[in-house]
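Here the complex is missing one protein chain, while the rest keep their positions.
Letters are used for the chains, namely A and B, taken in the order the chains are written, and counting of residues starts over at 1 for each.
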Amino acid sequence: MVVKRESAADVAQKEVVGATAPQYAVEAYGVRKRFISREGLPIGWGFGDAHWIISSLIKYRKERQWKEALAGVDLTVRRGEMLGLLGPNGAGKTTLLRCLATLLRIDTGVAYVNGYDVVRQPDEVKLSMNIVGSGQWSAFDWGLTVRQNLHFFGTLYGLSKAERNERIDKTLAWLGLHERANDRPPTLSAGERQRMLLAKAFMIRTPVCFLDEPTVGLDPDGAYQVREFITRELVGSGTSGILTTHRMSDAEDLCARVAIMDRGRIVAAGTPRELKQSVGERSVLEVRAEPVPREVVEAVRRLSGVWAAVTAPAGEDGLEESLRVHCEDLDATPARVRDTLAASGVVVHSMNAEEPSLEDVFIAVTNRRID
Amino acid sequence: MTSPVPIRPLSTRQQLAALWVFVKRDFSLLTRFKTSYVTDLMGTVQQLVIYAMIARFGTSLPEIEGIPGGYVDFVLTGLALNILLTSALTGPYLGLMESFWSNRIEILLASPVRLPGFITGLSAGKYLDALIQVAIVLVGGWLFFGFEWPSGGNLLLFLVVLVPALVAVIGLGLAGAGMVYLLDARGGQDPVQFAVLTISSLVAGVYFPIQVLPRSVQWLCYLVPQTYALDGMRRALFGAESLAAPSVIAQMPFSPLVVDVCVLVVYAAVALPLGWLLFRHGMELARTDGRLSRWL
Partner (left out) sequence: MSASAAVVSQEPDPTPDAQGLTWRDVGRWLYLVFFSFKNSYFGWTFFLPSFAITLAQMFTAAAIFYLMGELVAQAAESDVQAYDMSYGTFIVTGVMVNLLLEATLSAYHQAWLSGYWATQFDTYLQHPGGVSAYLTGSVLFSYLQVVVRTVIYVIVGVVLFNVPVDVPNLPTITVILLLGVFSLTGLGLLGASTFSLLNARSWGQNPVEWLLGFAVALLAGVYFPATVLPSWLQGLSYWIPQTHAIHAARLALTGQVGLTSSAVTGDLVFLLGFGCVTLPLGVLAFVAGVRKVQRDGTLSRWS
């Protein structure tokens, strides 16, 4: 595949533009990224010693298909600001972070982290940023203790022995992991492991920090502890960064500004208040009911005064759904919605008017729910 | 573009410290899973016993008579040196695979360690393991199977052969590691490793002199650096200039040791840059296609 890059003139033009702009920690202009879609050979599979033979056979027999992961992302993060990146699974949030962390080569566009070009100055970008999160970012060795793991990463980032010892002790104390310093990750709880990952972020202290879904998989207490730490120690110390999440509460509580991403694009950006206000004159109805058939949702959408109607599961037992309705007013429309549902035999458990949330912003722009 | 917050590039000392921490990490993991590691080492003991017991029968082959300890010394030096060279060949691939399947590759590549340091660090632990295995073979051979320590050898000459040999094999190893992304060789072995190991184990003189092979396959020995490395290192260790050389080498107007060193230097000069290019190209391709890790 030939990667088409912008010409030097285009980049120089953007550099001129950037130089007159306010101080940004992260910038992305027109960033695009496509992936080859490999049918029939999931990337996580291995077929023994001759995997390369199987893979080559399948690869050359099948036609290549492309999936556009980033479709022209424009994004800026000011110095000292934590930008929330909100969006459903598959929106391109992690892909964007990978591009900014120099792990993915962008196809077109430019991006800068701490003023360094992610394509031309990757070494400087890596020194400027730290990436933390669960899943593919939780790269601690399970055979090493918490302390040994932090020593390892501290050394990779050039900390001296004295610096490492001092920062590890301080960080573990702050995070309440001091007594677990000589334990190994498998013996820690999920919340403790997540805090261990954040310890890496705080110990290393780069100007920019990327947090990829830091509260995923945590219980409410664990998520609260992690949010407290991010607010107090990262945001409070002036670290700039991007926090990706599909939890609106994380975005609203931790981030000065939020960008909403869908299908590889930023569809809305601003402070949480600005975004909610952008929903405009929409009123929001939250209906809890038995599972609503698709044709009934369509019928609700077609009602006069309804702008959008989307469903999502509510509760763990699958017996209840949440139907979120954006409507012109709260006078006649709620009754029309209730009548439509009743006529279709759907039992309504509750119906309440709510303040627009960030998810409503997403619904307004995409006509879908985030989850 | 905005003015960056100043950052401190890693000094050479810090880069070396990063390399060392990879070795320490591997050593910690080796000693942590003691049972598993002891089991692996017993595999080396098993190999030692099998080959030494066969070699102890002895042979009167002229190619081996120049070696003081006879066939046992021939086989055990071949085994020990082959372990060293094999670890240099397979280290980059195995290190890369381990970090791929354990989901560490991206977080390591996102750190300030540069690509040469990254791949060297990932391979370093394998060399440590190899040295331990070499010690088991030689000490075990000496204690139980009549291995005689080389006494008439020249250590400097030995290093003159060893260094380019390792560089050459590391170059091949890097090419093999590049196959992880160039050819999707993620299953446990790459084609470079397979070809080199298969050929070298059979025809490079590890377990028997090349002259024992049918003539129709002897020509294969010239393809792999292990042939020259083993021949040269045995000559340097045992001072055995009288050892018979493979036919093409024997016909040269220079001493076989000189030929071995020259070939290894040329091999290293070609294999290392080529291997590095292939490896780097593979990593760039992975970055472009988004295949660095298991997670798309």
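Convention: contacts are C-beta pairs under 8 Å (C-beta built on N, C-alpha and C of every residue); 3 or more make two chains touch, one makes a residue touch a chain.
What you see is a predicted model, and the numbers here were worked out from it, not measured in a lab.
Student: Using the touch definition up top, pick the residue from B:Phe27, B:Trp101, B:Tyr207 or B:Tyr222 that touches the left-out chain.
Tutor: In the full complex, the listed residue that touches the missing chain is B:Tyr207.
Student: From the list B:Ser28, B:Thr59 or B:Asn154, pick the residue that touches the absent chain.
Tutor: B:Thr59
Student: Going by the touch rule given at the top, which residues of subunit B touch the chain that is not shown?
Tutor: Residues touching the hidden chain, for subunit B, are 39, 42, 46, 49-51, 53-61, 71, 75, 187, 189, 194, 198, 201-202, 207-208, 212-213.
Student: List the residues of subunit A that touch the chain left out of this view.
Tutor: 47-51, 53-54
Assume only the chains that are shown with their structure count from here on.
Student: Averaging over Cα atoms per chain, report the distance between subunit A and subunit B in Å.
Tutor: That pair's centroid distance is 43 Å.
Student: Touching subunit B in the complex: which residues of subunit A?
Tutor: 1, 3, 14-15, 18-19, 21-25, 27, 33, 35-36, 43-44, 46-52, 55-56, 59, 69, 79, 95, 98, 101-105, 112, 114-117, 123-124, 126-129, 131, 135-139, 141, 143-144, 148, 151-153, 155-158, 206-207
Student: Within their complex, state which residues of subunit B touch subunit A.
Tutor: For subunit B paired with subunit A, touching residues are 1-5, 7-11, 14, 17-18, 20-21, 25, 28-29, 32-33, 101-104, 106-114, 179, 183-191, 194, 284, 287-296.
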